[in-house]
Structure formats: C-alpha cells, structure tokens
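Removed: one protein chain of the complex. Kept in place: all other protein chains.
Up next is subunit A:
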Amino acid sequence: MGLEERSLAQTGPRPERPHAHADWKQMLGIGIVASILGIAAGLLIDWFPVAASEEAKPIDTLWDVLIIASVPVFVGVSVVVVFSVIKFRMRPGEEELDGPPIHGNTRLEVVWTAIPAILLVGLCTYAFIVLTDVEKAQANTMEVRVVGEQFAWTFYYPGEDGKEIATRELHLPINRPIKFTLQAKDVLHDFWIPAFRMKKDAVPGLDVTYRVTPNRLGEYPIVCAELCGLGHATMRAKAVVTSEAEFTSWLQEAAKPPAPPAGGGGNSGKALFTSNGCSGCHTLADAGSNATVGPNLDKVLADKDEAFIKTSIEDPSAEIADGYSDTMPKDYGQRLGEDGVDALAKYLSEVTKGG
C-alpha cells in the first residue's frame, strides 16, 4: 500500500480531544475587552489635521462612527483565529486525526449574511445624510474660481463690473460659505485643503464645484492630490482665512495693479518669478527656490543672453535642456504680457550671470 492509497482511506472514529475545547464565554469576553481597547485607541489617536471648516465636524464624526463599527469586526475575526490556533492546533499524536465533518449550518449562515448587510445599509444611510449635509447650498455664498495648471493654482475673485481679480494666494473671509468652481488648463489636478476636508478634481473641459465654510482663522496648505506630472509634489499654495474686514482690504489691494496676468505681486522680475509659479519647478538661488522639476536656471542660463531667455519663455519647445522633456507650459508669453516677459528675462539674465 503506497502513500496515495493510504490517504484515500480516512481514519476511523474520532477520539475525544479534551484539550481542544474553546470556551465561548471566555472568547466573547476577550473579544469585547479587545474591541473596547481598540475603539478607545482608534478614538484617541489624533488622526486629522486641524479642522478649519464647518464641513470638518460631520466628517470627523463619521470617521469615529466607522472606527466604532470596524474595530469589533477585525477583533472578532482575529480573536477566532487566535483561539483556533491556540485551542485546536495539532498536538503530538494527532498527526493522523481529522476534525468533525461539519458541512454547514443554515441558521448561522443566514445570521452572518443578514447582520453585515443591515450594518452596511445603516452606515450607507448615515454617510448619505452626512453627504447631503456637507454639500447643501447656503445663502450669502461667495464664489471663487480656481484654475489649476502645471504646476500652480490661480484664484479668481469676482470684482466690480464683472472684472475678475486674479491672485496666487487664496484668501477667504471667516464664516462665509464659499463655492469653488474648479477648472484645469492642461491635465487633471485636484484642489485639496486638508483642513477643510473637501476635495475634488479640476478637470479640463469641465466646471467642477464644491462648497466649504471656513470657520477658523489661520493659514492652511493647499495640495494638488491628483498626479499631474513632474511638479505634482510641488504644486502647493496657501489658503489664508481672515476676518471679513481684512479680506475686503486685501481684495481691494489685489485688485489695484493691472491684475491679470501679473498676479498679486509687483512687476519686478523677482516678484514675477515667484508669483507665476516658476519657483515651483526651477532652482534659482536669487529667488530662494530649489525645486528640481525643471532645469536648474542657475546652471542652464549661466552663459545665455537675454534674447535666449525671452525666446525660452515664449516658446519653451524651441530648445530643451539636456535630460528634460517638453513639459513647460507654452502660454507664459500671453500670461505675462510683453512687458512681463521683458522684465523677467532681464531679471533672469542678471541674476544668473557668472553663476
């Protein structure tokens, strides 16, 4: 008789396994204690960044509810696994022994199908309520148009007589509902202010909107959350929540200079460099930027004249630095205007001389 045949013939009646006895009550007790500890840990951990909008609270509460619902499920599965391993593991002498041939239990199967289904429908209902709550329209909403491009954000505020005011920094008055309208010039971006909890993609060809109500003074980072190319990680900006009065005076200030396309800063070359997002990609010692997405300007412009720099801004495809691809946006000529390009080229040629 070979091994194959022996395996076909199963062992006879099962001997009792007195050690292999798991106490339901003990297991349940340990499970409950572990669940409580797990839930406590889950609620005590400081998960979120600071909450700075009305929407943050219901979302953070939803998270807590999900923790409370989830931990017992994981603890339940783990406790059964651990108990089985401890109680039912094979002892010496049991090598040939089989377990009892239990095939199923209809009542048990119905129960463990029904309970999760009910729990999940319950959670979905609650999530639906939270969603309606955080997305509902409110009176006195201010609209801000947000435009993403590789690799910077521009914000447009409605100004007087229909003229928009463009800025590079997002300022918002406290406790005023905001409706962001997101647009993208080139590829997908995602406008996310973690402190406000909401986010959505900026999609080329579409207007995507969402609403938040900032309710805490301070400065919060703005992040691009959708992979948008080389400079994705550096596509950052700042959201400043101020009082209504401060906001009004800031907006008046921003509206003063010939706003688009120069942005919030002045007209000096250095200001143009930082306010137009150049520093997001290029290293330039004079402007204090050390980004590595695009060519290092201190190096590649060291032996170039003003005319070359001007062409490179207006038509970036004309000559591409070694090791880089043709990804620089092509519309800087339009955005900066002729004077802007001249000023920026002059500045760049000056600060990279002899570099």
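Here is the rule we go by: contacts are C-beta pairs under 8 Å (C-beta built on N, C-alpha and C of every residue); 3 or more make two chains touch, one makes a residue touch a chain; residues count from 1.
What we mean here is this: contacts and distances are computed from a predicted model.
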Check: The complex lacks one chain in this depiction; which UniProt name from "Metal-dependent hydrolase", "(Fe-S)-binding protein", "Cytochrome c oxidase subunit 1" or "Ferredoxin" does that chain carry?
Finding: "Cytochrome c oxidase subunit 1"
Check: From the list A:A117, A:L217, A:A302 or A:A318, which touches the chain that is not on show?
Finding: A:A117
Note to self: Which candidate, A:E54, A:E169 or A:E226, sits in contact with the chain we can't see?
What the structure shows: A:E226
Checklist line | Contact residue for the chain not shown (choose from A:I36, A:L131, A:A285 or A:A307) | finding: A:L131
Check: For the full complex, which residue in A:I30, A:V144, A:I174 or A:V187 touches the chain that was left out?
Finding: A:V187
Next item on the list: Using the definition of touch stated at the top, determine which of A:Q26, A:S78 or A:Q334 touches the missing chain.
Entry: A:S78
Notebook entry, point to check: Of the residues in subunit A, which ones touch the absent chain?
Noted result: 2-4, 7-14, 17, 20, 22, 45, 47-49, 58-59, 62-63, 66, 70, 73-74, 77-78, 80-81, 84-85, 88-90, 94, 96-105, 108-109, 112-113, 116-117, 120-121, 123-124, 127-128, 130-131, 134-135, 182, 186-188, 190, 192, 194, 197-206, 208, 221, 223-234, 292-293, 324-326
